[in-house]
Structures are given as structure tokens and as C-alpha cells.
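Of the protein chains in this complex, one is absent; all others appear in place.
Now for chain A:
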């Protein structure tokens, strides 16, 4: 894989939908790394979670609305990250990004792994907080057990 040089970094646009704990901290991180970031949230107060050093753009609006997505320059975005707090909204927006705007790189959060079937046939990368937590807790448990075994 090719590494991005500084110039390419300027061209890359990260569109983050949902400025919750996950969306906002991701936006802060990417902004600190010098990336272009646009964050959409339907409530203005959600942007308080962004750091004072955040250098990206914020848009207040409903991202299920095509006009709002266009205003956020979804056409130019190189990656679309959909992390609102509702599975149904995440599903619809990420599928709209794929189907209407033909975005190649779409990442979405899915709380309920049972709903995974709706993503079938779409190349959307998924993050499951529940499964990640289960794996992490299992890892901690086995670590503790092995430590106990040693001791």
C-alpha cells in the first residue's frame, strides 16, 4: 500500500456523520493528524465535544437528507464514516453513500450484529462495538488467567 505524503493528505476529505463520543473523538484525531474533516450532526450542541484545536468543518443538519450530504461535499469525500447513535440511520446513510454517491470507502457502526444481513451485497466496512468489547473482555480474562497460572 502506498503511503500518503503531505500533499495527498490535503486532498483527502474525511466525512464523519454523527458527532457523538466516537464521531467527535475520531474527528479530533484525524484533524490533529492534519487531515481534512467534515462532521455532520443534527444537533449543534454535539459539536461541543470537538476539541478547540479542531480545524475541520461542521455542518448542522439531518444527514439522511440528500441536500445536507451534498452540502458536506460527499462527492469529494474519500472516506465516509457513519457513526450516529441509531443503527437504522447508519444503515440508510451508508447505503445512500454507496448507491447514490458511489463511494468506495464507507465505514459504519452497527450496534446489533443481528441486523448484519441488511448490508449483504454491499461493500461497507462494519464496526461492531458489542463484538469488539466481548473480544477485549475475553482477552483481559485470558490474560488474568494466564497471569494467575504463572503466579
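Just so we're on the same page, a contact is a pair of C-beta atoms (placed from the backbone, for glycine too) under 8 Å apart; a residue touches a chain by one contact, two chains touch by 3 or more; residues count from 1.
What we mean here is this: contacts and distances are computed from a predicted model.
Comparing "Lactate utilization protein", "Phosphoribosylformylglycinamidine synthase subunit PurS", "ABC transporter permease" or "TRK system potassium uptake protein TrkA" against the UniProt entry of the hidden chain yields the protein name "TRK system potassium uptake protein TrkA".
Residue A:96 is the one among A:40, A:77 or A:96 that touches the chain not shown.
Across A:64, A:78 or A:105, the single residue that touches the chain missing here is A:64.
Interface residues of chain A facing the missing partner chain: 64-66, 86-89, 91-93, 95-96, 99-100, 112, 114-115, 117-118, 120-121.
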